[in-house]
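The structure under discussion appears below in the form of structure tokens.
The complex appears here minus one protein chain, its other protein chains still in place.
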Amino acid sequence: MMEQWLESTPSWSNIALFFGLGALLLAVVLAFVTYGILAERKVMGFMQGRIGPNQVGGRFGLLQTVADVLKLLLKEDTIPKAADRPLYVLAPIIAFVPSFMVLAVLPFTDAFRFADIGVGLLYYIAVSGLTTVGVVAGGWASNNKYALLGGMRAAAQMISYEIPLVMSALGVVLLAGSMNLVDIVAAQKDVWFIFAQPLAFLIFLIAAVAELNRTPFDLPEAESELVAGFHVEYSGFRWAFFMLAEYVYLFAMAALVTILFLGGWHPVAFLGWIPGAVWFALKFCAVVFVLIWFRATFPRVRADQLMEFAWKVLLPLSLVNIVLTAVVKAWFF
Amino acid sequence: MMFLSLLVFSPLLGIVLLMFVRKTDERMIQWLGTAATVPPLILALFAFIQSGRGFRLERLDEARDWVRLTDLPFFTDAAYVIRYELGIDGLSLVFIVLTAVLATLAALASMLVKTEKKGYFLWLLALEIGMLGVFSAANFVWFFLFLEVTLVAMFLLVGKWGGFERERAAYSYLLYNGLGSALLLVVIAVLLARTGTANFALLHEMLHNPAAEGQLIAPLTEEGRYWLLGGLLLAFAVKLPAVPFHRWLIRVHVEAPPPVVMLHAGVLLKIAAYGMIRFGVGLFPDEFRSFAGVLALFGVINVLYGALLALRQRELKRVLAYSSVSHMGVVLIGLGALNEAGIQGAVFQSVAHGLISALSFLLVGVLTHRMGTTDINRLGGLTKAMPLFSGYLLTAALALLGLPGLAGFVGEFTSFLGLFQTKPALAAVGALGLIFAAVYSLKAVLDITFGRPRDRQEAVMGWREPQASAVSICEPQTSGASLGEPQGGVVDLQGKEAVPAFILVALIVAVGVYPQLLAAPLTAVVETMMNGLGG
Amino acid sequence: MTLSAYLALALILFCIGLYGALTKRNTVIVLICIELMLNAVNINFVAFAKYGAHPSVHGHVFALFAIAVAAAEAAVGLAALIAFYRSRKTVQVDEANSLKH
Amino acid sequence: MSNVYANSYLIIFVFLCLGVLLPIGALTAGRWLRPHVPDEMKATTYESGNNPFHDSRVQFQVRYYLFALLFVIFDIETMFLYPWAVVYDQLGLFALVEMIIFIVLLAIGLIYAWKKKVLRWM
């Protein structure tokens, strides 16, 4: 279906169509964020032996997040006098837009996907890097010491972990011979890359967690140290967009891990009769669960440990991985 | 045959030996430095005598490969090969002998130089190599090379051992002569580029033989030749110097140490005359013809201007400096006449003025040493204390004004004779300068020797010689002499000083009485040149 | 048509960059302007590689190398700037004037 | 094929618009709904209840910049590795050797930074 549209001549009707589909995806993502947050709270509650939200929206607190969002919407919006106003207003948008844009290249199943570009992976990496700008801008525009420090830390962390992230994905590209995410999934028809590239998977997962600013790498937002990191001064919906960006990235990253290492929509062994969408959803949920699990169990690392881990452990390991993969491929294929 | 190389580079031996002498051993330095000038003198005299006995100077030619700029196939084999070539003819020989003689005398006179004697002699010998080389070169590039050696050596000699304003004089010298050299280099480069050779004889062949003209790498247009000659003449006019370019000469004459001026006035100025004759007349005779009038005009201006200014000077060195300007004008006049008499006169005048100015500056050196000043206002009545000195000084003055029987007369007379043949009106005006010469030289010298001392007290007490004070910045004073009494008091010429003076006077008289001494080697050369000029 | 549009864009970018690099006082802006010029070059290369009279992949390769070199230059530039800032406490180019006569 | 190409980037453009529209829409909606009671104290910078002092835009530790430089360099290096990885199949052994040299040089750079204590955070 998508393929036909993609191959049709570009026109206004195409734009309208894509707009509709994009809006649909946006709705899906917002829904995911709503229930992802709830899920996170529930899971963590479970792991910590408590119940979690259970008042709003029935026994499972199904409307808890909705209520939170409404509260944010009704909250007064304050902008500090010392802030750099235009940048302050712009920062959350800069942070959010790329997070949504990266979704354009992710194939969820062979039918449900959007843009089909040859450099999909590169696009993801490049565009997601822009968020850093929003974060730093927010921290700087606030003109607040905590915010600035948080922003700088976030930037340092994100750029440091981007390198191993990118380099570990290189192993996958080597094996698949393409940067097109559809091709990469296709290349995993027989063997998922989590098995062919275990080292890369580990590095990627760790770096992904760091990129998402989640525990144990949540230093930029460490409440106990920096009050709230780069968004101390933000409130109401502006703050909400930083949060939204974070959770959209959670969505995107989980999807990317699925695509790169877990075989995307490919079924397990003989279970081919189950639709690809289900498989994808299952793997995706598993990844999200793991990420929530991390948050519940790991302690936060120290800033120096964080940075040195990226440069002294992950980076050399990913270099080794590239060489190993290339050599193995040259020898055995 | 290495005769010429030996002649040119023999002072090198002295330089090398001097390096091993301790700085403080001044007697040794003086002795060695003087001795080092003797081999070229002997060799030059030997060649002079031999040539007088019919020896063909061409046999002394030397040539070996030096630079092969290119061996591109579309050039003939000999093109763009600069060779190390030495060769002399009668014209060069005269100047070589002059150089060798004056160098030895200057070295003798250098006993009055007291500071940093070692360095002084090193550069003096280098200067001699340069001067000998300039006259021995048979190749334009090597001519230039030796010329620049003299430039550097003179710069250092003036700048370090000169008077109070020595550095200014040195820079002045450097700039004027540098510009002249640069211009000369352009001309040389053009000639070399267009003909593929820098050898004088080959160049002559290329430029004049219609058959050889086909071998030119690139054509030399008629207009181009005029430009080349103009450049050459301008370059040498700066070095001569012709009047608008004469300021450096005054400064150098006044500031340089007297023995160096002996060489400078005696030889270096003559390089310009030599160059004009050798290259101007030799290479571009036809074009030279149209420049002759201008040259003569400048000559007359030089003569008059120099003489008039010399009249007004009250400082012996400045008088002599302007008289040099005036006398170099005579050389220009001789060249401008462009006939046999004129050219021969120019050469005569060059040699004669070389000897006379050497004598004058030798005496100036002594005077400076004894009295601490050369200011005519402060001097007078020296005959009593220094009769011998006064005699020599008077002789120099008489020679300078062109007294018949002395060297100056022959040059001036022949030059003007030449010009009277071609441009009588100019010559008549120029001859006025000779009268002025008599006035200024006699006035200056008589004031010093017989005149009443104007400021006797100061003269005897000796006002401090600037040279000494300037040097004292660098060197702790070894003796208190220069602070009080003039060194040596008022003493007449002594043995070592009288010898060079005597030799010079003898030569001046010899040339004056027996001009054939010089004319003999010159005749053949001048005749060849006149043939080139077409009559 | 397409090509000239790209070329015009590149030229404009280049001129903006050049203007900024030559007139701005803040070194960071100057460095960014240089990057702008280099990016104009990349646009040129890629446009020529795709729409030029002789399309060829060399343009892409060149652009890649240009990017890499630009990065290296920017890195060294920033390093120099940091060192300069440490010793002079300013990032203004016109205050870099201790080396004058 | 070129249609796919154009349409794909069209989609990206659409996503960009959507991404911009959502915050704008939401913030505009919020403006209508939320209260607006400005107050001098609300507009002060938050510093855990203390009165804010000094400008917060202070000079930063140089290590931030050093990491930024390292990032620039390594990020660009990956740019070379990606095309190489894509066409690795077709290039064969030579590309492997070449890239190993490249990676070794990269590693030397990393070791250099390590040795020079650039990678130390505190």
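Order of writing sets the labels: A, B, C and D. Residues in every chain begin at 1.
Following the convention adopted for this analysis, contacts are C-beta pairs under 8 Å (C-beta built on N, C-alpha and C of every residue); 3 or more make two chains touch, one makes a residue touch a chain.
Following the convention adopted for this analysis, contacts and distances are computed from a predicted model.
The subunit not displayed here is recorded in UniProt as "NADH-quinone oxidoreductase subunit N", chosen from "Xylose isomerase", "Branched-chain amino acid transport system permease protein", "ABC transporter ATP-binding protein" or "NADH-quinone oxidoreductase subunit N".
Shown chains touched by the missing chain in the whole complex: B, C, D.
Of the options B:L13, B:V38 or B:V152, the residue whose C-beta touches the omitted chain is B:V152. Across the entire complex, the residue among B:K117, B:K160 or B:K423 in touch with the chain not shown is B:K160.
Mapped onto subunit C, the footprint of the missing chain covers residues 7, 10, 14, 17-18, 21-22, 27, 30-31, 34, 37-38, 40-41, 44-45, 47-49, 52-56, 58-59, 61-62, 65-66, 69, 72-73, 76-77, 79-81, 83-84, 86-88, 93, 96, 98-101. Although one chain is hidden here, its contacts on subunit D can still be listed: residues 91-92, 94-95, 105, 108, 111-112, 115. In the full complex, subunit B contacts the hidden chain through residues 65-72, 80, 119, 141, 144-149, 151-152, 155-156, 159-160, 167, 170-171, 174-175, 178-179, 181-183, 185-186, 189-190, 192-194, 217-219, 227, 473-474.
Assume only the chains that are shown with their structure count from here on.
Across the two candidate interfaces, C-D and A-D, the one carrying more C-beta contacts is A-D. Between the CA-based centres of subunit A and subunit D the separation comes to 13 Å, rounded to the whole angstrom.
Here the CA centre of subunit A is 93 Å from the CA centre of subunit B. Multi-chain contact residues of subunit D, defined as those touching 2 or more other chains: 68, 75. Every residue of subunit D that touches subunit A in the complex is listed here, in rising order: 3-12, 14-20, 22-24, 26-27, 29-31, 33-37, 42-48, 52, 55-58, 60, 64, 67-68, 70-71, 74-75, 78, 81-82, 85-89, 92-93, 96, 99-100, 103, 106-107, 110, 113-114, 119-122. For subunit C in complex with subunit D, the touching residues are 64, 67-68, 71-72, 74-75, 78-79, 82, 86.
Against subunit C, in their complex, subunit D makes its touches with residues 62, 65, 68-69, 72-73, 75-77, 79-80, 83.
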